[in-house]
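A protein chain is absent from this complex, but the other protein chains hold their places.
Showing chain A:
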Amino acid sequence: MNIDVMSPPKYSVLLPTYNERQNLPIIVWMLVKTFTEAGLDFEIIIIDDNSPDNTLEVAKQLQRVYGNQKIVLRPRPGKLGLGTAYVYGIESSTGNFVIIMDADMSHHPKFIPEFIKHQQKHNYDIVTGTRYVSGGGVHGWDLRRKLTSRVANYLASVLLNPGVSDLTGSFRLYKKEVLAELIARTKSKGYVFQMEMMVRARQLRHTIAEVPITFVDRVYGESKLGASEIVGYLKGLWGLFLDI
């Protein structure tokens, strides 16, 4: 605890990637800019699952530009899932805090200093970005997508009473040991993974703060929400309802 107080905190950003060749350089550029301007110590850990579009090659170029202290590469042989990507990333992280976000630029790094400010105010264990409160928002969703997301969140709030407004969001800051503990207890995959992390956090009485964020649906590539994702979400929700 004393060490935390004395040495300035370091932030590790975990970026799991799969076919993000176009997005990765830009998100890294924006991250570096944000952290440098705020005067914060950071590292970016890129966990690439052997993307066919050769995301790793671009990541190596970025490492040459920004140095291997700031850009850490942890490639994996194939698509092995989000949870294990985080575990893998945490193992290599040297920070006290871990930030998870999407690499597709739907999450903007400009909110990170706000996350950090909130975290420091009351020493929160978790700060989560929320699209669903005043000041937050989403750009690029049609009515069907908005309705789906609202119904999904309403169902979850009735069944699980999680106390967090944006359950399926994935732009969050964690104390490193808290993230590691939560991942170890979380069983779900996909959309439900992020939701289960929040529900488990509440169960373990971790403190959670919310910060409004804007979410711009991906500029490059396609965001998918099909019938199989919806069925998967409902199954996962039901599983949590029985389990929590």
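Structure notes:
Following the convention adopted for this analysis, contacts are C-beta pairs under 8 Å (C-beta built on N, C-alpha and C of every residue); 3 or more make two chains touch, one makes a residue touch a chain; residues count from 1.
We take it that contacts and distances are computed from a predicted model.
You can't see one chain of this complex, but its UniProt record names it "Dolichol-phosphate mannosyltransferase subunit 3", from the set "Ribophorin II C-terminal domain-containing protein", "Trafficking protein particle complex subunit", "Dolichol-phosphate mannosyltransferase subunit 3" or "Mitochondrial import inner membrane translocase subunit tim17". Residue-wise, the contact with the chain that is not shown comes from A:Arg150, picked out of A:Lys79, A:Lys117 or A:Arg150. Checked against the full complex, the one of A:Ile26, A:Leu40, A:Leu73 or A:Val87 touching the unshown chain is A:Ile26.
Set against the missing chain, the residues A:Leu14, A:Leu62, A:Leu167 or A:Val211 yield one that touches it, A:Leu62.
The chain not shown here touches chain A at positions 21-22, 25-26, 29-30, 58, 61-62, 64-65, 105, 108, 131-132, 134-140, 143, 146-147, 150-151, 153-154, 158-161, 214-216, 219, 240-244.
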